[in-house]
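The other protein chains are all here in position, but one chain of the complex has been omitted.
By letter and in written order, the chains are A, B and C; residue numbering begins at 1 in each of them.
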Amino acid sequence: MHLLWAIPALPLAGFLILFLTEGRLPRSVVSSIGAGSVGLAALLTGYVAWQFTSSDSSEFVSSSWTWMIVGEFNVSFRLWVDALSLVMVSVITGVGFLIHWYATGYMSEEEGYSRFFCYMNLFVFAMLILVMGDNLLLLFLGWEGVGLCSYLLIGFFHKVPEFGYAARKAFVVTRVGDTFLIIALFLIFKQVGSLQIQEGLTFARESMPDPATINTIICLLLLGGAVGKSAQVPLQTWLPDAMAGPTPVSALIHAATMVTAGVYLIARMQDFFMLSQTAMLCVAAVGLVTLFIASFTALVQSDIKRVLAYSTMSQIGYMFFALGVGAWSAGLFHLMTHAFFKALLFLASGSVILAMHHEQNMFKMGGLWKKLPIPFIAMLVGSAALVALPLTSGFFSKDAILLTAWKNSPYAILFWTVAVIAAFLTSLYTVRMMVLTFFGKPQSEMHELKKESLWHPSRIRTVVPFGLLAVLSIAGGWMGFEFTSDLFGDKGVHAEFHFDPIALLTLGIPFAGVVVGYFLFASDLVDRRKIIKNRLSDLLSKFWHSGWGFDWLYDTLVVKPFRFIAQTRTNRNDIVDLFFKLIKFLASLFHHILSMFQTGHVRWYAFTMVGGLLLVFLAVVWI
Amino acid sequence: MELSLYLFYISAAVAITTAIMAVTRKNASHALIYLVVTLLSIAVIFFLLGAPFAAALEIVIYAGAIVVLFLFVVMMLNLGRSSVARESQWLRPGMWVLPAILSGVLFIVFGYTVLQTENSAMIEGQVVPPKEVGKVLFHEYLLGVELAGVLLLAALVGAFHVGRRYLEERREN
Amino acid sequence: MTTALSIPLEHVFFLAIILFLIGAFGVLIRRNIIFMLLSLEIMMNACGLAFVAAGARWAEPDGQIMFMFILALAAAEVAVALGLVVQLARRFETLDIDRAEELNG
Partner (left out) sequence: MSVMLLILLLLGAGVVAWVSERVNTTLPNWIALITFVATTLWVLVIWFNGPDTDGLYANLNREWIPRFGIDLHLRVDALSLMLIGLTTFLGIVAVVSSWTETKTRHGFFQFNILWVMAGVIGVFSAFDLFLFFFFWEVMLIPMYFLIAIWGHEDKEYASMKFFLFTQISGLLMLVAIVALVWINYNISGVLTFDYDVLKEANLDIATARLLMLGFFIAFITKLPSVPVHTWLPDAHTQAPTAGSVILAGILLKTGAYGIIRFVVPMFNEASKEFWVWGMSLGVISILYGGYLAYSQTDFKRLVAYSSIAHMGFILVGVYSFSKLGTQGAIITMIAHGFSTAALFMMAGAIQERLHTREMSKMGGLWVRAPRMGAVTMFFVVASVGMPGLGNFIGEFLVLIGAFQKSVVLTVFAAIGIVVAAVYGLSLMQRSFQGVPNPDVPKMHDFAFREMSVMVLLMIALVWVGIYPQSLLQMTAPLLSELLRPTL
């Protein structure tokens, strides 16, 4: 019997223990529970993966209890794993474990240590449910669960109001996407009569009505959900702000796993998307636009984590792009390699930030490569993979995407060109980041590194995750492509590497980027001050810096009007109540009018009584 | 026969005159004396109408008890010359107009109502003796008697309560 | 037995009406509460007169019985009212009914 159920159960158990003990456990115990549970889950995943590859079946199932049955609506807590899920599970538990391990050092001097691991374990659990769920409702449970954990962890330092705001923004913006997703679920249920993923796929393959307008709508709604979770245009604005969370959180949630859930969703619902050319095109377009916008934005950021955040956005844009042009396996492959090298980059930047008194501004760093050799090397390896220098993992995945786009897309030239420009920009901003952080003159004082502090870059808690992730960042490409290319069998397309001009160009672009970047940012050949002073470049950089004004746009169009309506004094009260207040007002008006007759003058009463008598008698006489 | 008829009209005239006087006097004691005369003449009329028991009650209770109660209060409050002056200040001619008009209109209406009704019956002055009154009172009107008793009890309690509060307040002061 | 007079019922009624209106007139014009009560007594007597006359018309005791009820009512009224008058005189130091306006709603 395979121990599939135990993989999510372990982090869940960790979460429950940490939650119920309310932070009363000593830190060492918390570390071993928090990181250990994920570590065990990773080991177990390895075991299950081994079972999986050695067995003949293409799916592993683990059923537990019935969630709900109403009429024909029937969902269960049932785990279902195929190769695609298994890749995701491996990434989540493997990379997750390394990040947890690193975090035991990174968070060692923070308050709420236990709370942190409590949330992190819950996150891993929810993420595992997301990828292992056998039906869409279970997927949605994980989907919302990771959103909640993301919210909790972004706002982890809850004393800072801005962080709380960023956390809420992340939650609400992704909630908008989630609403699309849940409507997609309704529509799928209406069409298919079930939320079982496999039944849905079978239905899509075999009995989807034609022309499949409904199918296109479903796909677009699913895309809406994916866009929210994966921070793609137009719901991308939360991700940069989400960097308010502790760096391991950024590494795990906002780089390696949660933000790729959208990619997973689309890959999972592949059969629906395959039926709709429009939807595929939309996926590709969303990816491409995000890729393009995010690359430019990353170029002008000064906060090191924001650079990485925009870089994440653009890399996920690559994945969407890949899915959109039908390069399923390449997209998923990129997801995996990206998880390795982006986690590495984030963790390394975390070490740098800690060493700089929580300073994240790159312009205040500089010349750190001597003082922080281990983070420097880690970052260098990560950057190489990000830039896609040959033989790193990023190279294999990105190259596969670009080549497929060229060969397999209706708008090949346009798509390819934009993607290549973005790749060039990727090199540029990566070089800029490295130069500003590690080279040049030191701009501010560094934290005095004490050997005994747990987060010291040379402690084993830091070196081992760095080392492993670095190895994966480089070697991940060698072993991985074979693995993922089997996932989709003959459905996906992937290009072989041939020596033709396009391939060479694709190969050469990163180098060109690095070289140009070197001249721009590191050498004295270009006068940077002149460029900065130029008005056009100033405007552009402001525009790019703001993330192409999306925040401003939403702020003016949605947030401010909503707040205005909700928070102006007159509207705090219920408008509907005015009607009832009117009734009350009328009643009291009549009361006042009638009580004017009640003067308290006895003679007035006597007078009215005599008058009333008169009236009565007059009535008697004449009627 | 003639005599008693005249007696009725004379009593009526006296009643009306003294009633007007009672209402318009400035001195409370004078007004009360006029009121007594009114009541007495009404008692005469009762007697003429053949209701000797009512006439007796009118004299004993109304003229005897109630008006005396009034007099006690007037004396207790010591409504002397200053109050006469105040009354004349209050009874300005302007005040009379509207009530007078109202009373006039009412008189027309009432009179019209009385004249309209078809009966021009005569009162023969058949005496209804107290014994008969008592029989009916304690048979057919027994419930009314009980209610009147309750009313008087309530008045007793009310008067006692009102008076006692006054006493208590004075004791506190 | 009879007092052997024969007067029209209307005449007695007119007397009652006139007395009643005099009383009402008094209530309306006086500001002194004692005079108002006094006028009320006249009004009640007028009503009693009307009842007695009506009873006498049929030579039945009911009119007198009604008069007795009115008498009881008057006694009760006077007892409470005069108590109130005393209270009023002490508290407001006036008998002016217009000054006691606390009845207003």
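The rule we apply is simple: contacts are C-beta pairs under 8 Å (C-beta built on N, C-alpha and C of every residue); 3 or more make two chains touch, one makes a residue touch a chain.
Because the structure is a prediction, the values reported are computed rather than measured.
The chain not displayed here makes contact, within the full complex, with A. Only one residue in the set A:183, A:503 or A:553 touches the chain that does not appear here, and it is A:183.
Residue A:67 is the one among A:5, A:47 or A:67 that touches the chain not shown.
Among A:27, A:175 or A:364, only A:175 touches the chain that is left out of the view. Panel shows chain A; residues 19, 22-23, 65-71, 73, 77, 137, 140-141, 144-145, 148, 151-152, 155, 158-161, 164-165, 167-168, 171-172, 175-176, 178-179, 182-183, 185-187, 189-190, 562, 565-567, 571-572, 574, 576-577, 579-580 of it touch the chain omitted from the view.
By our rule, only the chains that are shown with their structure count from here on.
Averaging Cα coordinates per chain places chain A and chain C 94 Å apart.
With each centre defined as the average position of its C-alpha atoms, the distance from chain B to chain C rounds to 5 Å. In whole angstrom, the spacing between the mean C-alpha positions of chain A and chain B is 98. Chain contacts: chain C has residues 24, 28, 31 touching two or more partner chains. Within chain B, contacts with two or more other chains are made by residues 99, 102, 106, 110. Note for the complex: chain B touches chain C at residues 1, 4-5, 8, 12, 15-16, 19-20, 22-24, 28, 31-32, 35, 38-39, 42, 45-51, 53-54, 57-58, 61-62, 65-67, 69-70, 73-74, 76-77, 79, 83, 87, 90-91, 95-96, 98-100, 102-103, 106-107, 110-111, 114-115, 119-129, 132-133, 135-137, 141, 144, 148, 151-152, 154-156, 158-159, 162-163, 165-166, 169-170.
For chain A in complex with chain C, the residues that touch the partner chain are 594-595, 598-603, 606-607, 610. Chain C meets chain A in the complex at residues 24, 27-28, 31, 33, 36, 97-98, 100-105.
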